[in-house]
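Omission of a single protein chain aside, the complex is shown with its protein chains in their original locations.
A, B, C, D and E label the chains in the order they appear, each numbered from 1.
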Amino acid sequence: MSDIAPLPTLLVEPIVRAALLEDLGRAGDITTAAVVPREARFFGAMVARRPGTIAGTAAARIAFELVDHSFEISVLQPDGSVVAAGQPVMHIKGPAQAVVTAERTALNFISHLSGIATVTAELVAGVGNYKARITCTRKTTPNLRALEKHAVRAGGGVSHRFGLDDGILIKDNHVALAGGISPAIRSAKSGLGHMVKIEVEVDTLEQLEEALNEGVDAILLDNMGPDLLRKAVAMIDGRAMSEASGRITADQVPAIAASGVDIISAGWITHSAPALDLGLDFGVTR
Amino acid sequence: MSDIAPLPTLLVEPIVRAALLEDLGRAGDITTAAVVPREARFFGAMVARRPGTIAGTAAARIAFELVDHSFEISVLQPDGSVVAAGQPVMHIKGPAQAVVTAERTALNFISHLSGIATVTAELVAGVGNYKARITCTRKTTPNLRALEKHAVRAGGGVSHRFGLDDGILIKDNHVALAGGISPAIRSAKSGLGHMVKIEVEVDTLEQLEEALNEGVDAILLDNMGPDLLRKAVAMIDGRAMSEASGRITADQVPAIAASGVDIISAGWITHSAPALDLGLDFGVTR
Amino acid sequence: MSDIAPLPTLLVEPIVRAALLEDLGRAGDITTAAVVPREARFFGAMVARRPGTIAGTAAARIAFELVDHSFEISVLQPDGSVVAAGQPVMHIKGPAQAVVTAERTALNFISHLSGIATVTAELVAGVGNYKARITCTRKTTPNLRALEKHAVRAGGGVSHRFGLDDGILIKDNHVALAGGISPAIRSAKSGLGHMVKIEVEVDTLEQLEEALNEGVDAILLDNMGPDLLRKAVAMIDGRAMSEASGRITADQVPAIAASGVDIISAGWITHSAPALDLGLDFGVTR
Amino acid sequence: MSDIAPLPTLLVEPIVRAALLEDLGRAGDITTAAVVPREARFFGAMVARRPGTIAGTAAARIAFELVDHSFEISVLQPDGSVVAAGQPVMHIKGPAQAVVTAERTALNFISHLSGIATVTAELVAGVGNYKARITCTRKTTPNLRALEKHAVRAGGGVSHRFGLDDGILIKDNHVALAGGISPAIRSAKSGLGHMVKIEVEVDTLEQLEEALNEGVDAILLDNMGPDLLRKAVAMIDGRAMSEASGRITADQVPAIAASGVDIISAGWITHSAPALDLGLDFGVTR
Amino acid sequence: MSDIAPLPTLLVEPIVRAALLEDLGRAGDITTAAVVPREARFFGAMVARRPGTIAGTAAARIAFELVDHSFEISVLQPDGSVVAAGQPVMHIKGPAQAVVTAERTALNFISHLSGIATVTAELVAGVGNYKARITCTRKTTPNLRALEKHAVRAGGGVSHRFGLDDGILIKDNHVALAGGISPAIRSAKSGLGHMVKIEVEVDTLEQLEEALNEGVDAILLDNMGPDLLRKAVAMIDGRAMSEASGRITADQVPAIAASGVDIISAGWITHSAPALDLGLDFGVTR
Partner (left out) sequence: MSDIAPLPTLLVEPIVRAALLEDLGRAGDITTAAVVPREARFFGAMVARRPGTIAGTAAARIAFELVDHSFEISVLQPDGSVVAAGQPVMHIKGPAQAVVTAERTALNFISHLSGIATVTAELVAGVGNYKARITCTRKTTPNLRALEKHAVRAGGGVSHRFGLDDGILIKDNHVALAGGISPAIRSAKSGLGHMVKIEVEVDTLEQLEEALNEGVDAILLDNMGPDLLRKAVAMIDGRAMSEASGRITADQVPAIAASGVDIISAGWITHSAPALDLGLDFGVTR
């Protein structure tokens, strides 16, 4: 899927700035300062070394621009693009010192985020013609959640709640602490704003029935196989959104999607996606 | 390897604090506030669901303590410990609301960092009795480098330079821009402080000879197979540290270590290590 | 309404700390340092000078504690309490210098937030036995939204979406820019996560019908009088939540609530509520 | 009063940036991203819906520019201008998405600050031809004091001390803790810098006499009616500035000004001024 | 002079925290972690190696406490104390690792600030029985002004205005740009708050007369020798405070003080004071 809305620069820039400072340390790029002629110019491309789905072009571009304002960068493959190995993702023109200094930070962002987009796209492909949509969870890398959720969207997924404050998700621990599904849902509904949805996690069809009787917006069906999911979807019968969850691999997606669930969520697409290999191919003019 | 020196709390706390705020958003944990009784107490354990090597206990502990000062936490398996599936890593006692609120942030840190420690330990095991040591690169997750390098140490690895400012590493781009190995090294040496080491990347034995003639502290042998590495090590003959690099998988480590190199570096142990699965097993008292 | 869940200290403390530093400036409280004996102790109370509903006790308490860790503070009237003129809200015991230094910052928070809670409670009272609930908007004081929304809850209101990212609210501008109600709703639904609600603003019954045909979670009925609201509620007939909006004063609330709407929103309860007068009554021991 | 000196952008920008981030949250403006065409352009005006005095144009302009650098904004009514209902305050030209995203933040600043300027101007008008000047106190909205004091100046008021560190103001609490007016003033004078003024609060003419005997720069006459103020001003006889204070409403200003005091201070002009209603009138080109 | 009011911890702690992080870098104290046994305890003293006046004990103490909460520190010589070479300033008891890690940061603060206090005390001593007081200027070390002005007070000096916002100081540049002494003073007086003082810099007796005719609170007599100062003081005749300024060395202070000026200001006491040598004498228990 291409052409998703970019994150606001106001959100992305401080994260990229911090990452550059993490790498620059307290004395800056001492190798480049000593070795690369100041007047050298760079003209080259950031290239995908493996096939995948791109995310993070904004962060990469900002990394170069924060090091030097004069860069001319054109993004050839915006977030959500599917690329082949060897395909250029962006053209970069600017001072050679600044390219070498910013290169690693730029690549760290785009490789990490494209890795997430790539595995998300694989899950989305596994859904085929079923209606299920792929989403991620709150199992994200600390302090990168906004960027990682954006990468999931770049891969064709949709968003779940962002954090603890923008949706009610009653999980097994909450149920145990509240003394059951019904009391938990009732407590949650009291005082709830009209723009907040409620989802509840259930492990059995009995719990599911209890939840449906109370009425909720969505139900998380935890660690259920395709057969049980099919029964659950039938019981729900359109009264709530259904979400299948629990260590779902790419191989299992087709069968789970066939069960008729609305949402398939997977934590590993954010916490364990391998980075997509990208690199800089470069030419130099002095 | 157990009992490595912890990172200063002054460094770790701001990162954990930011991650908690990322999850709390602007209204806090609205599910827990509505559903979990305030007086409920939690007594339970953080448990490894898979075998691996632990890193990140400090970040996890700080996550709980930042949400509530009254937690009593005892770390059973400090960073560097090897654990079996099902083994408890820390005991946690405190208010149930705070446990549920902090749980995901604490687990996100320790799962991510233990994943890195675990793959590092696998590479270390592959070295066997050879002298080679495992190290990571600057291909780290943005803004988590300090914690990820600590996780590499927890897995038995050693540190490379932290960033662009604390060591000279002349890479292929620098060589190209400087006009050759020799001019690059000479530029780098001029004005160098006495506590800074110089390493240079070479792709061929010809480049290696040029580097050895100039004199450097370490040589990065990029993308060389075991045979070529063996020749390179023989040429170096103790005049510099030798580092093998370039998409080195766990399978390849024994053969590479047998070549006699001093250092084996791998970027993927920080950018593509799958998270280690840990979870909270819990009991409650009201 | 009493006993609402407090905001996390992690969220409140940085705001209070910044406010103290705003007042301390660069040399601290030079009057108190010169005039108040260091050994003097304070024992007294923060007292409501006018009747109202309390909010902001946490911020006030944190203001004192940030200036001196040894304070003993007991909150007598937690957020949501209704107080009479002259009634003590919290007892405060600590060093006299620190009391005088922190007093204004503590009072600025609790007066501002209690002012908001007080007018909210007046609107809630106006609803009487009708089902309508009172909510605020995004017309809040810059950088105090979390605290102000908490104050609205303390006054018996409920929360609307917190910001631009946690709910879809299609307003008149969006409709104009999208080329109509239907295309706006359809664009919004494509790619929407399952935990996000959609609300659309309508000005006429024609627009309302168009919105109902598309299907949304809630409808904002803008600037409609009681009669028109009654017709709109009848048309909606339970298919969506109904929200009445548009400069609604306390006098108008009963008639609007009688129209049967689910939600009455008012921007002025956050942007134009007069502060509730509170002060410190104090005794001193040297 | 028009054409007051603007606050430095260095001071204003971080506050506006934080307010935008408060509203953008972690995913940005999801409604606008989904609904408003990216290529749509906006040309319109920010308009006063009610008559009043303008303050906060810089903050409003910065809000738009931080969301998109390409805005062309011309301020028609600078801070301090008196406007009629319907009068345009600034012309705005830029991308429609950015206008809709920044609109609420920009309006929140200018409405809040113009509200303060407007009530200040009403008090200033009440003074008529007397010499008294209107000033605010430290009863300001947390973390907005610089902007609010600027708004008071825009309304024709003058500044009091900014915080606890830039002037000595001995209040009743200080007097009580120091053991009397005289010892308090003497302690304050010892070690005082030559650029710092001393003001002391008195409740009675006896206290006033004691203060005058010690010698101070200014005297705060707390909660005195016009007659008592007249006597106090006569006693002071030019030996110090006189400040009338204590819940002074617009109605009371003429009588108080007629007493001959130099300064009339009012806390409510910053903590309880209703916002001035402003909005965006807009045209669109695609 | 002893027993001056301490700066608020809220102001000092962030500066010390930043300085510790500057030294800890991204991996912490790797020498101490590798070399010093974790269980080793330290009991020792911070000692003055040269005679001088102490300032900065709070910053030093905070440096240790931020590294480890369990320190027991007793300050023997509070800010403002005069010490002999070899005299202990504070006793320190805590973990040896933490002492060694925090030592340099603690010493950097107290040495720098005590250096300033020491030269200030020398100027104060030079005044003898004359009434002149010593003050510093805005020629301070970037981002340390609050601490440096506190150090000046510790040395017996008094404060000047803190920055550009808390006093009017019309300097030669302002006069030139405003078109003369009189127009500058008149512009400054218009709209001035009643708690702000005005000082004007004059270079000649003609300018002085012009300033006195306008009326100001203080006059900066720039680069005048003792004779000219004496004439200026006579002309002023108590109508304003008189401040002598312009590269005033310790040797010149007595003659300048004898001229009868109220204030002697010196920029070099903050920007060029040599650090006072302090060190740690330590014993260890394991």
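Convention: a residue touches a chain if its C-beta (ideal position, glycine included) is under 8 Å from a C-beta of that chain, and two chains touch if they have at least 3 such contacts.
Because the structure is predicted, anything quoted here is derived from the model rather than measured.
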item	value
Among the chains presented, those that the missing one touches	A, B, C, D, E
Sole contact to the chain not displayed, among B:E148, B:D165 or B:D277	B:D165
In subunit E, positions touching the absent partner	15-16, 18-19, 22-32, 34-37, 40, 96, 100-101, 103-105, 107-109, 111-112, 115, 138-145, 162-166, 168-171, 173-174, 176-178, 184, 187-188, 190-192, 196, 268, 271-272, 274-275, 280, 282, 284
Positions on subunit B contacted by the hidden chain, ascending	4, 133, 135, 153, 158-162, 165-167, 169, 191-197, 199, 217-218, 241, 243, 262-263
Subunit D residues touching the omitted chain (full complex)	5, 7-8, 10-11, 145-146, 149-150, 159, 162-163, 166
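Here is the rule we go by: only the chains that are shown with their structure count from here on.
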item	value
Chain labels contacting subunit C and also subunit E	A, B, D
Comparison of B-D and A-C (more C-beta pairs in contact)	A-C
Chain of greatest Cα-centre distance to subunit A	E
Separation of mean Cα positions, subunit D and subunit C [Å, integer]	22
Residue numbers of subunit A (touch at least two other chains)	22, 25-26, 145, 159, 162-163, 165-166, 169, 191-192, 196
Arrangement of touching chains [line / ring / star / complete / other]	complete
